[in-house]
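Just one protein chain is left out here, and the rest sit where they should.
And now, chain A:
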Amino acid sequence: GVFAHLEMLEVQSHEAAVKQVEMEQQEEKLARLKATVQELRLQRDKLQAKVDLQQKGQLCKEGVMLPLAQPSAQAVLEWKIKSVKAMLQVFYLTGISGKLTKRGVCFCISTAYEGTYLDSYFLDLLTEPEVQIYRHSVPVFIPLEQIAKKYLQTDIRRFLSVLSDHLNAYVRRRYQADQLQEHFSDQIEGKLQRNSLCNLLVFNYNVSSKSKTFLFNMRLLYGNLCCSLPTEVIISCTPDAPASVAEMAAAHSDLFRRVALHKAFRSFSSTEERVD
């Protein structure tokens, strides 16, 4: 009766109190978020105005903008440090960069396919008592030991140059195969087979002639490890294919020896109309 009623009122008032606290907490949180947004908006607007002024100042003055106040020695040094760091970054683009270490030099060989920079590899060399490779990230299928044996002791520059040729050629072969798989997968039948060095590629691709489709089997061998074009191209078609198709296979064979894999495929779409 009365006690049950009192208990119920107590529970209700407790729940109401909890709800009240929750609501106050939520309102506080909302107020804080609103305040943060205001602060950040103000900060952003100030920065934007600063940048706009900076841009205007540069448009008015020709040549070099000199700082208005006398810069501190620290600011000058910080500028110079950034400037030297930028130049060191440019060395990365030349293909061979690095830095001196306590016991020798750590070289970085960068690779690129035309204008696209790809993987880079490092070589940590010790110079005392003789030049030796302490650590490196060169993949195991690159003949590093062979190249080191031939050049490392006598001509480090030549060693890096030859290694760079190998690495760049490997990366470029791999890039061509990747591009082929990425952009011409509709013309490739089945899987594109390749080895880790990417100097042997085998795949089947579709060719259409006179509104009929033929399957070509392609085998590319890159005999020169410093080259990203194949030395051997073997294209075979089915024995019942007409003479015009066999001629096409011969033309393709010649093309793939001269032109990068994905570029050759790109040219097919423009020549296909001609064959039909």
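Assume a residue touches a chain if its C-beta (ideal position, glycine included) is under 8 Å from a C-beta of that chain, and two chains touch if they have at least 3 such contacts; residues count from 1.
Assume contacts and distances are computed from a predicted model.
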item	value
Name per UniProt, for the chain absent here [options: "CENPP protein", "Peripheral myelin protein 22", "Alpha-1,3-glucosyltransferase" or "WD40 repeat-like protein"]	"CENPP protein"
Of A:Q12, A:T36 or A:T231, the residue in touch with the unshown chain	A:T36
Where the unshown chain meets chain A, residue by residue	23, 26-27, 29-30, 33-34, 36-37, 40-41, 43-44, 47-48, 50-51, 54-55, 58, 64-67, 73-74, 76-88, 90-91, 93-100, 105, 110-112, 114-117, 157, 161, 164-165, 168
